[in-house]
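A single protein chain has been omitted from the complex, and every remaining protein chain is retained in its original position.
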Amino acid sequence: MEIKWYLFLSLALFCIGIIGALTRRNSIIVFMCIELMLNSVNLLLIAFSKMHLAGNNALSYTMATEAQLFVFFIMIVAAAEVSVGLAIIVLMYRNTKSVDINFLNRLKN
Amino acid sequence: MLGTYFTFPELLLWIPLITGVITLFLKNESQVKRFAFIASLLTLVVSVISLFFTDVAHHPNYFYYNNVSYLWMPYIGSSFSVGLDGMGFLLTFLTALSYPLIIATTFKREFKNAPAFFGLLLLSQAGIMGVFVATDALVFYFFWELALIPLYFLCSRWGAEKRIQATFKFFVYTFTGSLLMLVGILYVYLHTPQVSANSIHSFSISAFYNTVLSYGDQQWLFWLFFVAFAVKIPIWPFHTWQPFVYEQANYPSVMVLSAIMVKMGVFGMIRWLIPIFPEAVFTFNHLVIILSLIGLFYASFIAFVQSDLKRFVAWSSIAHLGLMAASIFVVNTSALQGVMVEMFNHGINILALWIVVDLIENSTGIKKINELGGLATKSPWLAFFLVIIALGNIALPLTNSFVSEFLMFNGIFVFNKWYAFVAIISIILSAGYMLRMVQLVFFGKESGAVENMKSINCSQFWILGILVAGILILGIYPEPVINLTKESVDSILKMVNR
Amino acid sequence: MNVMNWILLIPLLPLAGCLINGLGRNQLSKRTVGVLGSLTIFISFCLSVAVFFETIKPGFSTKVINYFNFIKFENFLVPFNFQVDQLTAVYLLIITGIGFLIHVYSTGYMKEETNEGFGRYFSFLNLFVFSMLLLVLAGNYVIMYMGWEGVSLCSYLLIGFWFKDHANNDAAKKAFVMNRIGDAGFLLAIFWLYASFGTASYQPLYNSENGILTALTTLNTTDAIGISLLFFLGAAAKSAQIPLYTWLPDAMAGPTPVSALIHAATMVTAGIYLVARSNILYTLAPFTLHIIAIIGLATAIFAAIIALKQNDIKKVLAYSTVSQLGYMFLGLGVGAYSAAVFHVMTHAFFKGLLFLAAGSVIHAMSGEQNIYKMGGLSKKLGITYITFFIACLAIAGVPPFSGFFSKDEILSAAFASNPVYYVLGVAGALLTAFYMFRLLSLTFSGKFRGTHEQEHHLHESPPVMTWPLIILAILAVVGGFIGLPEVFGEHANVLGNFLSPIFSHSEHLLVKNTISHNTEIILMSVTAVLSIIVCLWAFNKYKNPSTDGESRKGLAGIIENKFYIDEIYDAVFVNPYRRVAYFFQNIVDVKVIDGVVNGVGRFVNYSSRQMRLLQSGLVGSYLLLMVIGMVILFIIQFFFK
Amino acid sequence: MEITKIIFWFLTALALVAAIGVISSKNPIYSVLWLIVVFFAISGHYVLMNAQFLAIVNIIVYAGAIMVLFLFVVMLMNLNADAEPIKNVYMKMAGVISGLTLMIVFVAALSASEQHSTIIRPGTSVGLIENLGRALFNKYVVPFEISSVLFLSAMVGAVVIGKKDPIKRINE
Partner (left out) sequence: MNAIILSAIWGVIMMFGGVIFKKRDTPLYWAIAGVSIILIANVLEFFGHPLLSFDSKDMLHFDKFTLHFNSIALICTLLYFLLSGRDIEKIGMHVSEYFCLIFFVLCGVFISSSFNTLLLFFLGIEIMSIPLYILTGSNKANLKGNEAALKYFLMGAFSTGLMLMGIALIYGGNPQGSFYITNINLGTGDLSPMIAAGLLLIVFSLSFKVSAAPFHFWAPDVYDGAPAVISSFMMTIVKVAGFVAFIRLFSISFGAMHGQWQSLIVIITAATLLIGNITAVFQQSVKRMLAYSSISHAGFMMLAIFALNDTAHEAIILYAAAYSIATIGLFAILIKMKDYSISGFNGLGKTQPLLGFTATIFLLSLAGIPLTAGFTAKFYVLMAALQTGQDVWLVILAVICAVIGVVYYFKVIQAIYFKEPEDNDNQNISVSSGFKLLLLITVGLIILLGILPNIVIDWLYY
């Protein structure tokens, strides 16, 4: 496949994620949209990794490996973020019985 | 020898600075006043002594008593360098002379939190001294601000009802100007030629003078510097803070502001603006002169109908400074010489005027011109002094201002007849408003409000006496001041006409 | 012992008197003050006489004495120097002589004052003499300017001497400010001199080798016209010429001796001194001379007309002074410089006398100044009446009194220049004769019209006051003989010959239409006869007027109200000035400039309040704004490069 | 058409549809499920590109662990479609429009890229666990260790947040 399709696919996913984050009020869904964005990045990185493999030599192997490991680290971070994020959302739910991002609106102006 | 270990500019700086800090920690009010007075006297003594070491032309070693430079920020080419030249001697002397008098006027007054008051007053003296002695742009800027901060606190803390608002306006005005100047200083700095091995550029004044700036750059840099000085002076239309602050602030601060602080602006223009941007000066001088003349008339007009005594003095000061500003920008010997002399003269005249106004307001509690009247019968000596001071202010011959205004008008005339024709009308207007004030406040029947007015006491007599003597002596024999500043004028003109 | 070495004492003595009297006014007794004040002037007078005798020695040349450099830097020099020549000597005599008499007179006149006021008065008076002496002794225009402003100051202080009454203060202020208009011109002229010739000292300016005579070879150059006009502006203000004369009548608010000294004899003639001093300059600018002549003549007639209907004894004299000053300027304008100086001198005698006598009258009338409230005073005030009468004859131009000769010299010069000047001048002189004798008649003849109390109080003044009158009266009678016209002999004009070195350069330049002796005699007799007729007519007409004065309708009313000039000035200058000032204060400063400044502040506050609303507290809108920002920045980066 | 292309387009369509499903489902549970579908589609892509290790990790970590956590939380809170209030429709429109604009801008900007027609080359051993593991514990040991800090802080954080606090404090 040509790389551009992967590029466009992941951009599309990324932007869908953004749109979701912009349009939804349920904080869990917003958070999921952000996860979607991260995943689109992962996809793109893998695609680029494969693209850089074109040289098919030791250097391009290293190049490709780097991206795949980067994706691995992104997943690590995403996992850590999810645990913290969900903890925060649960905390808020405990206090307010709501997960609406606009429900708490004391800090403004 | 004194100069071997400490140079005069350093002494002039450190004495008020250190004593100012010490004053902050004193407790007893009368002790504080005495200490502050003695400290300011000490500065005055140093300043007077320094006046004997001005003749660098004949005694080259005097140069080393008056100039010193320490490495400060070597990588950016800034040194803590201070020095005195003719103009510096004159203005430091004015500063040193004013402070003891100002502090002396406060002896009978009560101040809340006196240590802070007098400490800040001395600190402001240090800042002002620093401005006058700095020979490094960064040092100059530092002291420029250091002079402002104590006065901000002084004027905001002690004064009339709206003082906070007024002082804040003043502060924002001047701070805007000085920050713009900072940009200008930096820009010029980045174009200075290399002076020392440590850094590519330098902040020293000589480097600034030697900077070659393109005409285009000069044109906008000029305004950055100009605004800073114009606000301080103040040149129309940057003046609106002044009457407000003068009206609201306490007297000692106002005296410092009007007698010395405004000279910082004039000084800055002469030392930092004109020699650095000569081409821009010759491009914009007509514009600036016209602004100054507008200010001169504008202020004269308003002073004529002013009802508040303090505002009145403010407007009269703006009028005088308008003339000074116009004279600076005609850039010729006569005008600049006139400005030099006028800086000193205006200093003592306005100081004396404020002292009189202070006395009046403190005895009667009134500062509305219309409500006063007949003070001359209550206090003939005060009237006597005031008349001489007023005459000094309207530049009557045999008073000091005559000499300086004569030179300034002459300079303007040489530059352009028509400006002189317009400017000279101000002497008519100044007579009009000054005499109106004298008449309404001192002459006529005694109004009931001035019941409590007493004849002035001994210390007030001496304070005013010294100033009035100065007014008269310099009116008859201005040579010392002219001789002191001649060299400065020459060197500036050389720089401008290079 | 050369008197020239002592010349500095002439002004310094009055200054010393001023300082002692002023500073010690609460300690010294009135007697001491009076003696001290008069004595200093007297010594100055003696020195002046000595100086005068020095100047009449043959071979005397102008003497310049340098004291110190007032201002000096680079090539700009204002020396503090004195110059003594014939003109100075004449003026010195007038100032110190009349000054002394008036000081003596004042000791009597001001007796009622408090100790403090008395001291202050003499201090000011001495200061005035000092300033006036400085003015005439000065060796350059800057020093002259010092004296010039000094006399303004003293005039200000003395007019407002009774400062409790704001009317006096207003008059004083008006005098000072109007004089300042002239001062401005004076200063500009000095600057112009410096700009064009590099100096303002008489010696380098007016010598024949390298002065302005060599610098300006053609007449009517811009420099000459400009400088001379500006100087004339100064002179016009000081000498109360149209349009700057209105301060002088108001100046009568001061004590009467002050009016005599300052506003009749000396200060107001400083303008004539200035023009005479700068005669070369004026000769080089005939254009200016024409203007001077016209203004002088106009003033002479205009003031005389106003004087016709004035009822205040001092006001009449004041307008008369203005009118006489106009004559002097007419003389200057037609190039008769020495005639003008001659008239200054005789005018000093008779006008000083008139004022002092008027003072004596007012003194006797306990402050009453309205002549319709007087009448018949000749019986009670014998000496005053006689001296007043002599002065009237002198001023009216009745031969052989001094005024006749001096006025005649001016008029004949005017005839030579332009017969129209002469006709108008004579008309003015007749007006003078009329109003003076109207005054005399109303005051001294007929019945007393005042209150009983005043009548009871009427008395002749004490000797300290009458003696100066007598001396001045003698001078008014004989003063004219030092300036007899050429008709009476080759060297009859002593004063003219004496002053001729001063005006010699001008004489060379001026194109003189000399008139024949016959014509001159005819002219003289015509004026003399006409004057006498008018005098008699006026004297009789006003012998028994109604107490409340004449009708105030029509032209007479306008004249009585001085043509409403003061009101016009108020409407044209003062009120608009005030209105503009209020406009500046209340509209421009508060609304416009401060409005802009505060507007910036308000704008920041307003934007702060508005921008705060962006911070809605909603995560969704934050994200949205971020994305919009991103889009914009992307577009800028990629599509607007 | 090759089989890989068909699979590619299928997975792409699946991913996009599922992604739209995520953001448009009223019920959070459906959203979670749609997201899992997206993850599977993406994993499919990984497999297509011979990144088998990551494909597996993606399934295990994301779809397996993370999404279960999500699901658990959603269930715990007992959220349903009505729980979410209607968002301002203008805000929604603005969100959609600006998101789409962003996408258009992205695509417009990146379509000029020279790499965009590069064929990606599957079929190597790069994506296998052996290769990645060697790199991870060799060259990438520092980031690997550092990520432990991340996990520790997340753990501590979750504990701090999650633990019941006996003292109630209201001020601040």
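Per-chain numbering from 1; labels A, B, C and D assigned in written order.
Convention: a residue touches a chain if its C-beta (ideal position, glycine included) is under 8 Å from a C-beta of that chain, and two chains touch if they have at least 3 such contacts.
Predicted model only: the values in this text are computed from it and were never measured.
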Touch partners, limited to displayed chains, of the chain removed from view: A, B, C, D
Contact with the hidden chain (one of C:219, C:596 or C:611): C:611
Of B:38, B:160 or B:183, the one touching the omitted chain in the full complex: B:183
Absent chain, residues of chain A that touch it: 3, 7, 10, 14, 17, 21, 27, 30-31, 34, 37-38, 40-41, 44-45, 47-48, 51-52, 60, 63-64, 66-67, 69-70, 73-74, 77, 80-81, 84-85, 87-89, 91-92, 95-96, 101, 104-108
Sites on chain D contacted by the missing partner chain, in the whole complex: 106, 109-110, 112-115, 139-143, 146-147, 149-150, 152-154, 156-161, 163, 165-170, 172
Missing-chain contacts mapped onto chain C: 601, 604-605, 607-609, 611-612, 614-615, 617, 619, 622-623, 625-626, 628-630, 633-634, 636-638
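Operating definition for what follows: only the chains that are shown with their structure count from here on.
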B-C compared against A-D, more contacting pairs: A-D
Euclidean distance of C-alpha centroids - chain B vs chain D, Å: 70
Centre-to-centre distance between chain B and chain A (centres being mean Cα positions), rounded to whole Å: 65
Where chain B touches two or more other chains, by residue: none
Chain D, residues touching no fewer than two other chains: 87, 91, 94-95, 98-99, 102, 106
Residue ranges of chain A touching chain D (in the complex, touch as defined): 1-9, 11-20, 22-26, 28-29, 31-33, 35-36, 39, 42-43, 46-47, 49-51, 53-54, 56, 61-62, 64-66, 68-69, 71-73, 75-84, 86-91, 93, 98-100, 102
Footprint of chain B on chain C - complex, ascending: 68-74, 76, 116, 142, 145-150, 153, 156-157, 160, 163-166, 169-170, 172-173, 176-177, 180-181, 183-184, 187-188, 190-192, 194-195, 577-578, 580-582, 584-585, 588-589, 593-594, 596-597, 601
Contact footprint of chain A on chain C as seen in their complex: 612-613, 615-620, 623-624, 627
